[in-house]
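Complex shown without one protein chain; remaining protein chains in place.
Per-chain residue numbering starts at 1, and chain names A, B and C are given in the order in which the chains are listed.
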Amino acid sequence: MNLSVNIGGLGLKNPIVTASGTFGYGVEYAEFLDLNQIGAITVKGLSPHPAAGNPPGRIWETPCGMLNAIGLQNIGIDAFINDKLPDLRKYDTKIIANFFGDTIEEYVEAAAALSAADGIHALEMNISCPNKQAGWIAFGTDPALTEKVVAAARKATKLPLIVKLSPNVTSIADMAKAAVDGGADALSVINTITGMAIDIETRRPRLSNIVGGLSGPAIRPVAVRMVYQAAKAVKVPIIGMGGIMTGGDAIEFILAGASAVAVGTANFVNPAASVEVLQGIKEYMTRNRIDDINSLVGGVIC
Amino acid sequence: MNLSVNIGGLGLKNPIVTASGTFGYGVEYAEFLDLNQIGAITVKGLSPHPAAGNPPGRIWETPCGMLNAIGLQNIGIDAFINDKLPDLRKYDTKIIANFFGDTIEEYVEAAAALSAADGIHALEMNISCPNKQAGWIAFGTDPALTEKVVAAARKATKLPLIVKLSPNVTSIADMAKAAVDGGADALSVINTITGMAIDIETRRPRLSNIVGGLSGPAIRPVAVRMVYQAAKAVKVPIIGMGGIMTGGDAIEFILAGASAVAVGTANFVNPAASVEVLQGIKEYMTRNRIDDINSLVGGVIC
Amino acid sequence: MDNGYFALQVTPNVAICEPVIGQFFMLKPGEAIDPLLLRPFSFVDFIISPNDKYPNGLLMFLIGAVGKGTNILKRLAVGNRLSVIGPLGRGFPAVEDDENLLVVAGGIGIASVLGLTKVYHGVSLFYGIRTKEQIPDTEWFKYTEGNYHIASDDGSIGEKGSVLELLERYISQLRKSYSGKIKIYACGPHGMYKAMVRMNLDAEVHVSLETPMACGIGTCLGCAVETVNGLKVVCKDGPVFNLKDIIWDG
Partner (left out) sequence: MDNGYFALQVTPNVAICEPVIGQFFMLKPGEAIDPLLLRPFSFVDFIISPNDKYPNGLLMFLIGAVGKGTNILKRLAVGNRLSVIGPLGRGFPAVEDDENLLVVAGGIGIASVLGLTKVYHGVSLFYGIRTKEQIPDTEWFKYTEGNYHIASDDGSIGEKGSVLELLERYISQLRKSYSGKIKIYACGPHGMYKAMVRMNLDAEVHVSLETPMACGIGTCLGCAVETVNGLKVVCKDGPVFNLKDIIWDG
C-alpha cells in the first residue's frame, strides 16, 4: 500500500499532518504517540519576535466545535530554532514551520530565518488568522495583497512554500489562484471561520478578542466544499483540514481534492488522534482494495 | 413585559419569526403549536413561477447541523396567494413572504405580485441561496449587484422590505451597507453557509447539487458574529438567525444586535421550537428583570 | 437480541392515533444536538387500546444499528425519554378480499412489513437476509402460520440466493390456480426494488421507500423522490408508493 504523497516538493511518508496551533511544537505529544508515524508536524505559528497573544478568555466550546482567539502567541523564531528544533530533528517525520508577520517585511524576515535553520522541511504561510486586526486580515482576503505577500515570501525561501487560506472569503477559488500566482507550491485549506459567542449572563463576549476562529467537526462541510473548489481552481497540491476526527473524514477531504490532510482540534479531544486517523485511512484502503492513496485524490464523482 | 418589536415598519407582537424554508407555508404547523403565539411566519421562498427544485439527494446531516439543497422548490406566487394565504390570514400573526427571482425582472415581478395580495405584511428578499448557479449567487455576494437588485425590488413594493444576506462573503458589513443603500428596511442575517459532504463508499456527493447550505447549531457562532458585524455597520433592524435552538441562543443574537430572531432548523427537531424559544426568552427576561426586549438589542458589552 | 437488530419499546405519554402499517414515527436519539435530527422508523407492532400498564398504549420498533443515531437508540436504558412524532405518512393501502397479498422484506425492511402478517393473518412472507445471525426471533413469523420463505446470501438459513427468485417461483406457481389480482407489499433496500422493476412481476407492487429526512411532515422538502407524477415527498406522499410510479436514477 503506497501512502506517500508529495506536497509541492515536500515528500511525506503518509498524508497525515498535524494542524498548526493544535499540536504545540510537536515534542509535547511524544508521550502520547510515536511521532515517527506521522507524515509531518506543523508547529504553532511563529513570528520573527516572540508574541504574547491575546488576553485570557481565549477559547470557548460551541456545538461540535470550538472558538479560539489565542492571538498567535509564540516563542518567536529564534527560540523555536534553538530550543525546540533540536528535539524535533530526532524524529523521522517532516517539520513544517507555520509562520506569519505583521507586515510584508516581517513575512520575508520570518521566511528567511526559518529557511536558514536545519531541520525545517517546508514553510506554511499563515495569512488567515481571524484574530488579527482588519489591516492584517486583508493579506488573506484581498487577492491582490495575497499575491503580493506570497510573492515576497517566495523570494525569501527555497523550501516548499505552502500558503494557508482563510475560509472567510467570498471566493476560495480566487484566493487559491492568487496564492499560486504569488508562487505557492501548495495550499492549506482551511484556517478557522470567524465566529463569536456571548455569555448571556454577563453580556460579555466569551473571548477577550470579541471574535475568534471556529474549528472542529462543525466546520467540516464548509472545509470539504472549499477544498473541492480550490482543487478545481488550481493545480498545486492541497492539504485539507477542518474538523477531521476519523479516517473516514480524512478520505472525504482526499476525495474532494486534498493530497494530504491535517488533524487539528481532534488532537485536543484525543492526543493520539493523528495516528488513529492514519489507521482509519489504511483500513479504508484495505477494505476498498486501494493500493495508492494518490489514486483517491480528487476522486469524488460529480 | 414588552416583547413587541418593530422591524423596519413591520410591528411584531414578539421577536419570534420562523425562518423561510423551515416552516413550510406555516399552516402545516398549526397542529403542533398555536400560530397566534409567534411574531411572524416567514414562508418558503416563492418565485413568480412554480419551481421544481433540485433532484433528490437534497439533505444530509452533518455534525450539529444539516446540509440542504432543496433548490428553492415552491408552488409559485399565484398558488401561494390562492391556496395558502387565505388560511394564513386566519391567524393573528404577521406573514413575511420570502421571495426570489432568477433575474432582476423576476425579483421585481415577484415583489409586485406579493405586494398586491391581501395578508402579506412584509417581504423578505432572498439573494443568498447557496444552491443556485454562479451568476445568481452574485446577487448576494457582489455589493454593487446587491444594491442594484434591492433598489429594483424596492421600487416595486410599499411593504417593509427585508433583505436576507449570505454568509458566504468576505465582508458582511459591506453587504449590509449595500442592501441598505439599495433601500432595505431591515436585514435577515444569515442564510446558510455553503458546504459539501461526500459518501466515501460511493464517492458521490451526498447532495445531487454537489454543494448545499449548512444550517443548525454548528453555524451559530458564525451567525452571531455576522449579526454583530452587520449591526455595527448599518442602522436598520436585523432579524438574526442561524442555529437558534433555545431562548438563550436567541438572547445571544439579540445582544449581538438582532431586533428579532428566526427559528429555522430547530423546527425540524421540534415542531414547537419557536414557541419554546419564546418561552425561554420570557424566562430570561423575568430572571434578569428586563421589562422591554428592545433594551437588550445590541447590548453586548465589548 | 444480538444480531445487529434490536427492539425498542416506547410508551407514549399522550394518546396516539392508531397507525396504519407502513406509516412511521420520527424518534429523537437522545437529547443532544448531535445527532441533530429525528430519525424515521416504522413500527413492527403496537398496542393502542389503553390498559393499566400502558395508559397510552405501546409502540414497538425493530431497528438496525447502522450509524450514529441508531447506535444511541440501541444504548437507551429503560426509563430514558425520547421525542416522538407520529404516526406519519401514508401506509400500505388496504387489501381487498379478492386480492392475494404477498409480503416481501429485505434485511431490516422486515420492520416495516412484519405488521402486515398480523393484520392479514396467514399471508405469505418472503424474507431475504445476508446470513442466519441477522434473523430476528422466528417467533415473529407466527402470524404467517408457517407460510414464510427465507433466502440468505450465504445459504445459512433457507435457500441460498435472492428472495426475489423465491417470490418469482411462488408467483408462477400461484398463477396456475389463481388469475385474480396479486399485490406485493415490500420493504427493503432500493436495489431490491430496482430488481423487482426489472423482473416485471405479474403483480401490483407497493414499496416503502427510505430516504434521509429532516422534518418528517412534508415541510422541508428534503426527502423528495422522482415519480411519474413529478417530485413527491417520501414522508407525506409516501413512504409507500406504487413501484411503477417511481423513477429510479442510474
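The definition used in the following text is that a contact is a pair of C-beta atoms (placed from the backbone, for glycine too) under 8 Å apart; a residue touches a chain by one contact, two chains touch by 3 or more.
Not measured: the values here are computed from a predicted model.
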Visible chains that the absent chain touches, using the contact criterion stated earlier: A, B, C
Option from A:Asn6, A:Gln37 or A:Asn270 whose C-beta touches the chain left out: A:Asn270
Residue among A:Leu12, A:Met66 or A:Val169 that touches the chain left out of view: A:Met66
Contact residue for the chain not shown (choose from B:Ala19, B:Ala51, B:Cys64 or B:Val236): B:Cys64
Option touching the unshown chain, where A:Glu28, A:Asp92 or A:Glu201 are the choices: A:Glu28
Of A:Leu85, A:Met245, A:Ala258 or A:Val275, the one touching the omitted chain in the full complex: A:Met245
Contact footprint on chain A, counting only the chain that is left out: 21-24, 28-29, 44, 52-53, 55-56, 58-61, 63-66, 68, 70, 73, 216-217, 245, 265, 267-271
Residue numbers in chain C that touch the chain omitted from display: 32-34, 77
Sites on chain B contacted by the missing partner chain, in the whole complex: 63-64
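Note that in this section only the chains that are shown with their structure count from here on.
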Chain at maximum distance from chain A, centres defined as averaged CA atoms: C
Centre distance in Å when chain B and chain C are each reduced to the mean of their C-alpha atoms: 37
Rounded Å distance, chain A centre to chain B centre (Cα mean): 33
Inter-chain centre distance, chain A versus chain C - centres from mean C-alpha coordinates, in Å: 46
Set of chain A residues in contact with two or more other chains: 63-64
Junction residues of chain C - those touching two or more other chains: 33-34
